[in-house]
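For this view, one protein chain was removed and the others were kept in their places.
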Amino acid sequence: MSSATKASRIGEELWKTRVDKVNAELVTLTYGTIVAQLCQDYDGNYQEVNKQLEKMGYNIGMRLIEDFLAKSNVGRCANFRETADMIAKVGFRIFLNIAPTVTNWTSDNNQFSLVFDENPLADFVELPDDGRAQDELWFSNILCGVLRGALEMVQMQIEAHFVSDVLRGDDTTEMRVSLVRYIEDEMPPDEE
Amino acid sequence: MTQPQPPRHAAMLSISNGGSSLAAAADKQQPPQHLHTQSQSSQGLRVPSNRKTIYDRHLNRSRNAELSRASFAFLFAEMVTYAQRRVTGIQDLEKRLNEQGYPLGLRLLDLLFYRTMSSSTSSSLSSSSTSSSPPNRPLRILPLLHLIHGPLWRLLFNRPADALEHSVSPETPNEYMITDNDPLVNTYISVPKEMNMLNCAAFVAGIIEGVCDGCGFEAKVTAHNQPTEMWPGRTIFLLRFGESVMEREKVLERAGVK
Partner (left out) sequence: MSVFSLIIINKAGGLVYQREFQPGLRKLSTNDYLVLAGTFHGVHAITRTITPKLPLTVTAPATTPTTASTPNVTSPSATSTPMPSSAAATSSATAAAAAAAAAAATTTHSFPNPGVPATGLETMETDKFRLTCFQTLTGTKFLLFTDPLMTNIDVIMKKIYELYADFVMKNPFYQLEMPVRCESFDRNLTGWLRGRA
């Protein structure tokens, strides 16, 4: 069984049996009000909004990883490909009830894309028609931060960014994820 | 009433998550461009070639959809953390949380009306507008409170609120209380002792305020801790209706409007 199939099974089983649920619209609208607040606080400076969303996601990711590990009871991934499946098929399933497609691997296996068919965060969303938002704002940028924060806690430094979004008029919503390095010195011996 | 309006409406316009787009999506005959006629520089938004826009999806598609409670908790916690960095005190923090909830109230109101209407008269979907559906729109305070206590709470939290009371004091006939024994938004939150007056359900108070305002009932809504042995997180939402609302209430009562 491929690691993707295995991960899908784990993810679906967890979603069915272990995940407490709430009304999806509560989550969607709450995320919407967060983004709207940022747009207001940063006076329509969408680059800054993207940055803040990523930062918020990072803070969330560092905490969310514990919930992921506690619920899923999965062990350490053997390689980055396995990590990608774990994120897409277990992580996204548990927290957003979706399973983006893992694709577009680079030959060194250090970079992949997540392609989203569904994005509950963006349900009901239309970007402001101000001639800029569709070029500058990455509405779901919080997800990039979540991945960065969560993976950093399990000793992986990654970089993630969106390359397309249906909200911008693109045909797909795609996030690019790159492994920067494995963080080795989790606990330097001379720093005690 | 007038004071808090400008920032709120600005917040609502900046991202159309719900709100006006919800109403537009209800009316599928209407081309999307119609929405933007008021904005001057509009060339219209780009849409995917497969036309996967909000107008092509049914409004009720997420009606029974579920997401993880943890996702909500993490988003909400981050909203609180972010707000905390930008405020000076507990009152200020509650005010900000209230303001973040407010637009949800307005949008959920549309959604509630749309759904109660479309379930009773589903055939008139494309021609009628949501606001011209008299049976759904409360005119008096009590039906409004029932709308909040029942349908709104069920939509948000999958259960009705736990109690609805009117102030017993003759001094404050404009005060009503809605009780939630265990607010979902506070499930995982422990407020530090030095901030023990704080109740993060101020966010929900903002939602209620949005619903009231959206119905034309100007009100201030606040969340207060009222713990009991059995319900340590018990919260009272205090609704204070404005004078104009109370005066209208009297007129309507004399006129026999229910």
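Note that the chains are named A and B in the order they appear, and that numbering of residues resets to 1 at the start of each chain.
One rule holds in what follows: a contact is a pair of C-beta atoms (placed from the backbone, for glycine too) under 8 Å apart; a residue touches a chain by one contact, two chains touch by 3 or more.
Note that this is a predicted model, so its numbers are computed, not measured.
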Of A:K6, A:K55 or A:K71, the residue that touches the missing chain is A:K71
Answer key for A:V90, A:V125, A:L143 or A:L179 versus the chain not shown reads A:L179
Across the whole complex, the chain not displayed is touched by chain B residues 70, 73-74, 76-78, 80-81, 84, 188-192, 195, 200, 232-233
Omitted-chain footprint on chain A covers residues 62-67, 69-71, 73-82, 107-111, 153-156, 178-184, 186-187, 189, 192
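Please note the rule applied: only the chains that are shown with their structure count from here on.
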Distance between the CA centroids of chain A and chain B (whole Å) is 28
The chain B residues in contact with chain A across the complex are 7, 10-18, 21-22, 25, 36, 39, 41-50, 52-54, 57, 62-63, 65-72, 74-79, 81-82, 86, 100-101, 103-104, 107-108, 111, 155-158, 184
So, in the complex, the side of chain A touching chain B is made of residues 19-37, 39-41, 44, 56, 59-60, 63-64, 67, 94-97, 120, 123-131, 134, 139, 166, 168-171
